[in-house]
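Let me give you the structure first, and then I'll get to my questions.
The complex is shown incomplete by one protein chain, all other protein chains being positioned as in the whole.
Showing chain A:
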């Protein structure tokens, strides 16, 4: 058996460097100040200056990493709750752009953080990123019209990667945020990350891919984003699994530490099981990018189901075990709960993942 499910020395160093940077330059007070202010340009620049964005991209795409390096980086990003759209811009949209034929033109701008594309795909009441009706008109250079909703990281985007349909075929377009006809209305999620509604009115775009290639790229980007989100959630849950026992040991009620109550001990044990199951399927999904696409889709869907369940349970129980303190904005536990709550809302509800899992699973294999 070869070594698996552990980070290499290099991957560990990546994780350490981002963790050290956030510990030193991103104290909770600074995060709190940024919480209602929207995009934190200084934090983004700080992360870009570390030179880590290249670790999110494969070597043949001008980077020096891939899915496992992404997992290594997103643990500390989750643990420290960095309010920067690394996941949305660099992983989800970035991996699509980098893997496309346009990739070589944009790799440098991506890895240095000067370009921040955001994926704009959801429309109207749709919950499924594949339900696309926005229209691309194949005139010179391409013109896009339509409204896209719930664009994660859209507030800070320099570009949008827009899904559209030209007749029946899916296509992907790159549109500059400041292009004519682009209108961005920005807001914030409950966890402080940016979100936007974007409309395009005969906006000029560059075709990234169409037909099967567009579908391949969209699937890849969504899966890469999903696994980064899982790694980030595992990082958040790790933080809760350290903070909660510490709190239970330190706080006394009825003259004894809370940690001495078996009901609370067993809750902690169940949280631990939930966390380790999430970590196992996070690894499984992350390593599945080397597998055939159906295997990858099944592994990613399974990870989204498990991480979603674990995030909900651990978030709720960490707040519960902290009592009233867990509800206080002063406490990191409250902020982790906010982030973990958005996981299910942004990544999609469990039934969606269960059905994708079923569709991608060979029933004769387990």
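Methods note: a contact is a pair of C-beta atoms (placed from the backbone, for glycine too) under 8 Å apart; a residue touches a chain by one contact, two chains touch by 3 or more; residues count from 1.
Here is the rule we use: contacts and distances are computed from a predicted model.
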Exercise. Pick, from "Pimeloyl-CoA dehydrogenase large subunit", "ABC transporter ATP-binding protein", "Act minimal PKS chain-length factor (CLF/KS beta)" or "Oxidoreductase", the protein name that UniProt gives for the chain of this complex that is not shown.
Key: "Pimeloyl-CoA dehydrogenase large subunit"
Quiz item: Per the definition of touch given earlier, which of A:189, A:216 or A:284 contacts the omitted chain?
Solution: A:284
Quiz item: Of A:305, A:318 or A:331, which residue touches the hidden chain?
Solution: A:305
Exercise. Could I get the residues of chain A that touch the absent chain, sorted low to high?
Key: 1-6, 241, 245, 248-249, 259-260, 262, 265-266, 268-270, 272-273, 276-281, 283-284, 287, 291-292, 295, 302, 305-306, 350-351, 354-355, 357-358, 361, 363, 366
